[in-house]
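For reference, the structure I am asking about is given below.
For this depiction, one protein chain was excluded, whereas all remaining protein chains were kept in their positions.
Each chain gets a letter, A, B and C, in the order it is written, and its residues are counted from 1.
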Amino acid sequence: MRIDLNADLGEGFGPWRMGEDEALLGVLSSANVACGFHAGDPLIMERTVRAALARGVEVGAHVGFPDIQGFGRRRMDMASDELAAVVTYQLGALAGIARACGHAMTHMSFHGALGNWAAAEASIADPLVEAVARFDPSLLVVTSSSRAIETAAQRCGLRTAITFLADRAYHGDGLLVPRRLARSVIHDEREVLDRVRLLLTDGVVVTYEGERLPMRTDSILLHGDTAGALDLARAVRREIEAAGGAVVPVSQLA
Amino acid sequence: MRIDLNADLGEGFGPWRMGEDEALLGVLSSANVACGFHAGDPLIMERTVRAALARGVEVGAHVGFPDIQGFGRRRMDMASDELAAVVTYQLGALAGIARACGHAMTHMSFHGALGNWAAAEASIADPLVEAVARFDPSLLVVTSSSRAIETAAQRCGLRTAITFLADRAYHGDGLLVPRRLARSVIHDEREVLDRVRLLLTDGVVVTYEGERLPMRTDSILLHGDTAGALDLARAVRREIEAAGGAVVPVSQLA
Amino acid sequence: MRIDLNADLGEGFGPWRMGEDEALLGVLSSANVACGFHAGDPLIMERTVRAALARGVEVGAHVGFPDIQGFGRRRMDMASDELAAVVTYQLGALAGIARACGHAMTHMSFHGALGNWAAAEASIADPLVEAVARFDPSLLVVTSSSRAIETAAQRCGLRTAITFLADRAYHGDGLLVPRRLARSVIHDEREVLDRVRLLLTDGVVVTYEGERLPMRTDSILLHGDTAGALDLARAVRREIEAAGGAVVPVSQLA
Partner (left out) sequence: MRIDLNADLGEGFGPWRMGEDEALLGVLSSANVACGFHAGDPLIMERTVRAALARGVEVGAHVGFPDIQGFGRRRMDMASDELAAVVTYQLGALAGIARACGHAMTHMSFHGALGNWAAAEASIADPLVEAVARFDPSLLVVTSSSRAIETAAQRCGLRTAITFLADRAYHGDGLLVPRRLARSVIHDEREVLDRVRLLLTDGVVVTYEGERLPMRTDSILLHGDTAGALDLARAVRREIEAAGGAVVPVSQLA
């Protein structure tokens, strides 16, 4: 078993910080770095990339809506050409910072409301994923399970890595249950760890509706926003390694 | 004589436009494209790059302060590391858009208050130019004459192209006279054309103080914000070609 | 017949301008001033209010989504409490500028995608209109015909003025046909003027579907973005005055 552990880093803005990036970097193999649209700013991006580089953690672009104040969590009715341009811009910005740090960007993922929209609708996934392919066809698209995004990527010749959000409930079609619904976020850490175990051993997620859903997994998404979340991240890593698995960056999966 | 004709393009934002980009593209050899910090947004950038590509015009990043509302014309007291990160971010964003359009970015220049600050103070020019070199040492730095920027570029191994702002007054040290001073901007088009001629034939600028100042010129900066400015741009091009000169993109100067 | 002529003014941002505000002020009785969220900035707002004051034109707040780059034309999925706070903030900002100019703000209207959303859905109209009432129950709500907004205003004890968008097509329920649909915007000026005439004489609009729809009118919305639009604005005013009608500011309608 080879699996990637990743997390969303660099989600501060100006004087504000979010999450324990430094501690998380000791657990991760890959990091999704906010690109200044839903969070992050140039200096935070640079520091996050440098810190990841120093720990051997790969960096990717975490691409969101142009809405810092809303943290990219509010859907914005943007046209396809504008969405595509917004993706290209953010990929370029992070790739540029990685390059200036002597690093290459290996992957990308969609954040928040943009990611949810693309995961659910092919008409949104298509222009977004095509923008990634036009920018760099060697980038990996890291995504939670989504037929729309996986199909678009396959059509464009892009590889995908399916990441598991262990603390989020899934519907039977593999999409995440929206945050506004009750029990969409799982707060009990033992339950979260159980879900990781079940996925690693049986390749299965128990859905919101109570069914067993087979799910491919290349990666697990971790959090570092609380002490409990950090402990959990470490527990997930120990679990994988205890089972003889290897934690590898997303680019080394295949 | 081989000389570049360039202009600042893509200076709209959202629904707002500035200047006659399309018409100017018929006159230029290189364009400096705003990167979303002092003007421009992802879609405007993409359209500007595509339009330039279609006309054989080279594109570079026009890098400014993070101040759309002030159009990058207000100095902001930013620390060196933040300035450097802001430069890298903008270079990456435009390079990414150029790459997605199948184009390479050939040069960069500093806009407005950021450019004036760097031109006047080595302590600002140094981190800015070093950021360019870390991002891509093959980029040309297009700048109005400035000992600070030229020295920094030479030290970093970056080539420079000196661009002449034909409608702006110069001090004896080769720096631009600030806009807030009377007669810093020359509005009479005949006078502007005379200044171009004098520079092309004698390599000389008559300064604000009335002295003849020898000045190296690789490029002339044109405008397209009025019908008169467009006519002038065309007149400058005719002038060069009539004298047997060749208008070439900035990357083909040396 | 007493009717208000109004228009959306102050829709520039930083160095960018939109529309011929100064010329329009000679035709209007009331102006809706952008409040810095979808357009406008503090200095543009102040200048617009001063110019209106000098011409005897009343000012109101034109309240939109927090999305300058998208000009408030993209729906943003914001929660009710945040929408309400965004309305209050903008009302306060314009009221403050009016107050500092020795002027009172008399009315408000919702801009773009925010206005369309509120006009179509009571669950959005309610918190928005309640925010207006909490801020100042004497403000007039200027709106295109909308059962949702009119009902909410009545419940809150707010007066409304129904404004007619002469160059926009209407559905049979009195709502505007969305811009993305063909023939939603009427470009032929003669046709626009004919629609104004029909409304003023018969109180009727011919809908997108071709039916005659009775519509209350207190105000007509004019534009000043082209020479043609300005001529049309003047023609509408002449039409009203020739018919013995009086053009009065929105606050003097009742």
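What we mean here is this: a residue touches a chain if its C-beta (ideal position, glycine included) is under 8 Å from a C-beta of that chain, and two chains touch if they have at least 3 such contacts.
Note that the structure is a prediction, hence the values are computed from the model and not measured.
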Displayed chains in contact with the omitted chain are A, B, C
Residue of C:Ala23, C:Leu53, C:Ala85 or C:Ala235 in touch with the missing chain, whole complex considered: C:Ala85
Touching the hidden chain in the complete assembly: which of C:Ala95, C:Ile124, C:Val236 or C:Val250 does that? C:Ala95
Touching residues (missing chain, whole complex) on chain A: 12-18, 41, 68-71
Extract the touching residues of chain B with respect to the undisplayed chain. 66-67, 69-70, 74-78, 113
Touching residues (missing chain, whole complex) on chain C: 36, 41-43, 45-46, 81-82, 85-86, 88-97, 99-101, 131, 134-136
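By our rule, only the chains that are shown with their structure count from here on.
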Report the inter-chain centroid distance for chain B and chain C in whole angstrom, where each centroid is the mean of the CA atoms. 41
Between chain A and chain C, centroid-to-centroid distance (C-alpha), Å: 43
Residues of chain C touching at least two other chains: 69-70
